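Got a structure for you, written out below as structure tokens; questions coming shortly.
With one protein chain held back, the other chains of the complex are shown just where they sit.
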């Protein structure tokens, strides 16, 4: 029996509708590497969502999507600015540096979100050959701290970037959760808000694997197909990623999954707050951050999967997902209550 | 209705038993990135096949597997020797060079196989800093020309490599077809024949995606997990690759699939030979190479998928796969006969 | 007539003894790339200074030396920790990332020097494949803020590094100035203090070009010759770098040059302090940092070369060098006094 918990939204399985979708495309021969009718259909779906001017590239995973975005929009002498908590900064084992050759510059934040004021001090040294040239600002939506940017916050960053001849990348590993929170169509807070390239993720919200890299101006993506192949992210049997995206958008599966996960996080946050455990971050989406005693944490981990976030501050992270059950939360809080002796 | 053909073994779909396997692991929460019971079980299966001393790493695709093999066993100042027809030479858009920094040195062959005599002229310049240091010999089993190395041929290459402090990589994208041809356990013509690292593929033989990189001496693989992550090949929901491999080995599914594909190629070769079209290569596995008139080729391609191999020599490639039907061959040869007017 | 100033110690010319040295080796044919008697003699001189266990590699410039140090001691999945003001962080256009593939992690400091306490929070995630593995701590001696580490400060860093299986790199672009300040033999605060690799610079102290990369354990440097060639830092007519180092060490030319530069900085700092301009950093070596009004700065720059250090804080940097004259300082301060109207 597998142990349930709140470790990560990628510890959950695959939504049955996604598995079902495989059956529907598992039909005879089609040309590989994306030149098939299913992939074409999935691309059209992305265009319906993000507009006709986009170009979209399917890849295997989030690191692949982020690296492809960066490699396409930079040269090796560029720098990428991002919150210090960003996935590209701390969770990709230096893949962006290795593949793009760029310098990644971490910006400190309190809540995983950067503002133009945070960025401005790094916008210097343009045209000065000793200095890695700032070219890309990368933000995560949802952030790694569970917070969500508003449209205006994103526009402010985009405007700043474009004024300096720079681009904006959005790491949308949890973009469905953000869309659910904002209650907005995807394009409103991405392409229309000035984002130049988006890593559109589904794996954390019920898909098996496969992400999409969406360029909002296809002129920027003329070389992307080569970078995708060269970075090992071109899937031969592409129809099986396409099928997942088609199922993911069918009947807004993405939305019901994300709303559920977000709702579970809210319930979890409320329930632990009754135990006097306060969230250290706003619970904008499907992550809850809190400080608990190390000893309690260790005991709790014996029955439920979850990770410490910051050992120094005794902060932990609890992630909910499309398959989190209220029962999971009840058991968890009940055990926590017992341990806290409250 | 999808058009069938002989374009590539990755144009076929996924074997039903593989899709079925997904259901069996789609069960609640497990830790991501390979620390789950299904991945552990799959690893044990690989150890049962290749011995306890191996270390095995699952990745997304063949390019990922080859690059991970190369990156692990070389430094950027090394060179990799390989037949000029190898996948790493011509079909990976320079991924090996980009990721490893190495020089790839192509060796001409007649049949996709290299011998110690072919390799020897390149084994010079050791210790001379102006010269990329030869470190890795990479061979494909089955080769890209459909031929299969014997155990002795592989041993001869391994011995040469090891005498020079070099390693041997085998690109086993079609290793099941080779094993079926040789009628030997996998390990006999890999680890026991001196291969140091193997890209073990399944996608071309009925899996959806996922390859395994097998190191026959785990001491060589101490850094591989970092290279896998940094090259974007670490799958979060790893259980869905593990599940595929478990099903692939269950009841020797790999073998029945491969035997079928190989057998179809034999039948295809025999049938076209009756039309006076002679194979340009030995039909050792599931590929048939032949020379046909361009005009005939163009007409034939309108009804059946397949690719030209060499425009200059009017050579074409016909690949069979686990799902090729005798009926496909009959229709194909019937059309070909009609076009040839014989 | 060239305008003099305090812009950088590389704005000065070459010491006459260095130019003279070229004549002495410009004598017939010798084997290229370092296999000549002059290079051998220079290597022996380095061994006399740093001990027999070292291995030393001459390169063209400081960026080349730093990158060679990093490339030798890391793999691409490693991270390098360094003060955020370090040359490798801000003045090499991302060369370390591009060549080594590593992540560079900047650490904030007040004075360009890091301590074990500054470093400790970054020493986590070992063995965790999502995290760039910390492998190298890089410090500058003299720092980019003109401060100098004591032996004990260096030892504390080395001990911390070695306890974690990490290495220490010292960027010694101004190491002569540090040695003059500390009044210690080079080896006391490098190899004997636990430094693993040193970029030993001379260009900023009277040489024309050429730096030396000193590995204190030659076992670490087995591949360095290849990395040197591959990074474009192998000089064909090596004898002309060797000649410079021989002259540089002859009669302690390095020391008289450095003492002079340091002394000039002291005098400059004293003189500007009389004009109520206080140094923002300790004047440990040959750099003076101060805050002056932008308008004054602009006027002053019309007659003397120097650079702003931080536009936001109105901080400027004044560097002295082996050829700075007391007269330069007098004229400078006289002009400054006039502008300040004091």
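Order of writing sets the chain letters: A, B and C. Residues in each chain are counted from 1.
The definition used in the following text is that a residue touches a chain if its C-beta (ideal position, glycine included) is under 8 Å from a C-beta of that chain, and two chains touch if they have at least 3 such contacts.
These numbers were taken from a predicted model, which means no experiment stands behind them.
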Touch partners, limited to displayed chains, of the chain removed from view: A, B, C
Selected residue (touches chain absent from view) among C:237, C:299 or C:314: C:237
Given B:41, B:131 or B:299, the one touching the chain that is not displayed: B:131
Touching residue (missing chain; options C:63, C:85 or C:158): C:63
From B:52, B:219 or B:311, residue that would touch the chain that is not displayed: B:311
Where the unshown chain meets chain B, residue by residue: 76-79, 90-94, 97-98, 101-106, 121, 124, 129-133, 311-312
Chain not shown, touching residues in chain C: 1-5, 7-8, 10-14, 16, 19, 22-23, 25-32, 37, 60-64, 67, 92-95, 98-99, 203, 208-209, 226, 229-237, 240, 305, 323
Interface with the undisplayed chain - residues on chain A: 33, 75-77, 101, 129-130, 133, 223, 225-230, 234
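Basically, only the chains that are shown with their structure count from here on.
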For chain A paired with chain B, centre-to-centre distance based on mean C-alpha positions, whole Å: 33
Separation of mean Cα positions, chain C and chain A [Å, integer]: 41
CA centroid of chain B to CA centroid of chain C, Å: 50
Multi-chain contact residues (two or more partners), chain B: 226, 229-230, 234
